[in-house]
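Of the protein chains in this complex, one is absent; all others appear in place.
Order of writing sets the labels: A and B. Residues in every chain begin at 1.
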């Protein structure tokens, strides 16, 4: 059973404050301005197939922990890529067996946010109150399977039950947006919007980059192998995305490097890029130039920019070749923003109509670089603790290391950033509780009055995300 | 109203210990060995003009937060530089309007040290107990303005009321020291001393560097365009500063790099520097060489060295050109001390009559580099949490990350490091409270006995600063 005081400070006086603050935010609607759910779920509204396919196979947090302890991915239902060299064993296709493999090793997740998210989801979404284990695996599996067969567990019903005010998905410029279009004409009143993530046509290191440019050309009717046509095609797709509700772009770059080349040099660089003969340094320069181009377009069309920087994607060569991406082998690297962002900031840093939201996986930059930058430049805001740091300790460090310099109002509330739809309420609940716990500490130490903390709690849980993302 | 328990741990048992420790230090005199107040205030002892000019316009912590939220600097009374391209709007000259702009946005400072400092200063210095807001702005403004008109709010009266035992200001070698000289012959018994900060004649990247060298030559009668005369001029100015009470030098360098070149190479490097044709690497090498030269002079004349390293000053190009320096756009960068300090330490690290105090804005070096270095080399001491980290969480991290390796006795007490004179008691009060809170935690966890914690509390609040700075 979930304890009502979970994640609140142990000191009774502080806990009482946290409870009062949480009472103000627990029932606020969910604003989810950045994430990776599949719009097809809401467009088609089909039943989810089975517990393992819904909850285990797409959860790379879950998979990587089991893999790190020697469990082959195949036994968790992950299929090798077509044509990949034989992996280590047969692919498990029985969802119940996959479920048991997780349940038997549930102790591995002690102390991790995965446990917090799962336990909340199992209890609040599916009514499961026993702890997962080898002994309870089958009964819990059956209970969830039974739920999933009912209409009230279809995507739209859950969306409404979760009280989601708005949910953003993330699509590539090559996406047809068919599901978003279907959604908008469906008559369903749930608000699901897209986000423009141009990495596949902006990052020359993307596999199939040149083919992607050609596809972009076909979609837009622009000559995307020329600099001018390429920029026009991007601007055009941004407008298409805005027609599907987008209020933001997102940029997942290996570093936060930006550049601001004179137009002729930018055009020449693009020529080198499309020639396929660009060096790694030129590819990096091009990504940096494109962040500045995107900022320029954002000043025109009002889309908020998000920069998610600093991951070595696909670190495990064998796994990438055998199974493909997003299986837990993305590893953060050291970050740097002060020098990296300077070209973009020298150009647009003092604008009042542009918002650039920064995310990092290198916590050392919170207090040293990001809070001082966001506490100065009007365009900058800090995204919440991200990915590996989307956890109680991670969020606590984020607040402790950013608030004193950047305050609360240069931050943008919470992002669940997830593809695990049933876990969305759990993730927002963790964030609300951890923020209330942090605020309760400030109140208990007389660093903030409780009436002000109450206002901040609502800002962090609800208002700031809406404002920052212009939702 | 300030709560008597502010910044103390919430746990009642630990709080009781913190109260007892704080009772030992709350009324100790203030020793302020490093800061940026204006010696003219104490030399001339004129009334401060108005609340905004005293409290808002010079407070770059305050300004940068408002600027980050889109408030133009002009509306806060900051004037563009002569001849600067037109800024974004007219300069506000009505101090009451400036005051209101701050008061209306007082929520932006929730959770920041600015709030702690201001609220203490308003209540303890000016008797204001209401929270600043749009509604209270005018009444509070009037109250402060009324105070400032009275003789007991003149600089010397406040200095005495603040119980400042000694206050160090910071001057350039090009400064005439006229205010310090006037002070010393004035008969007033307040102890205000200068600090020797040679950056303008040591850092070749200072605007006007060569003209500065010539001015230094005029002041000292030395040939400052030759290496020998240049060094003699610096030694001579150090003696002049010592005659105005200086016990320390201060060096604000972009990095902690040091060098120890053979004399002929040092002389040749200086020749390149004065030729104006030095590369960035040569400028960096020269700054590093000068730190070692300064250490050598300190061994002769006994001045304590301070190194404040690791800031990208004037990061915002447009702001620097339009408004000038020190307006909140100085951004910390990653620090490195182990390799950087080696040349200086190889030369002087084992001396027992030299003290070098290190400051960083990169907290990652506390536990990894600075505490191990200071826990070994006799010359090294750790300066307190600096600038962005001069805050409750910043100070707590500093103690948690340095004490276990360097102990308390390789640290040097508190620096307020401020130009905001009325905030000095507030800043020392925060530091004393946070240190007592930290010590109370050690006592509560039986990691230190209370009689020892009491002694350490007094050391941190008073004795260590006097000893380390030889005051």
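What we mean here is this: a contact is a pair of C-beta atoms (placed from the backbone, for glycine too) under 8 Å apart; a residue touches a chain by one contact, two chains touch by 3 or more.
Every value quoted in this text rests on a predicted model; they were computed, and no experiment measured them.
Participant: Out of A:77, A:328, A:407 or A:425, which touches the unshown chain?
Facilitator: A:328
Participant: Pick from B:72, B:310 or B:349: which residue touches the chain that isn't shown?
Facilitator: B:349
Participant: Kindly state which of the options A:136, A:186, A:316 or A:467 is in contact with the chain not pictured.
Facilitator: From the options A:136, A:186, A:316 or A:467, the contact with the absent chain belongs to A:316.
Participant: What residues on chain B make contact with the chain left out of this view?
Facilitator: Against the left-out chain, chain B lists 9, 11, 13-14, 336, 338-339, 342, 345-346, 349-350, 352, 364, 367-369, 371-378, 380, 400-401, 403-410, 441-442, 444-449, 452, 455-456.
Participant: Please output the residues of chain A touching the missing chain, sorted low to high.
Facilitator: Those residues of chain A that touch the unshown chain are 2-3, 5-12, 64-65, 67-70, 107-113, 115-116, 131, 312, 315-319, 328-334, 361-364, 388-389, 391-394.
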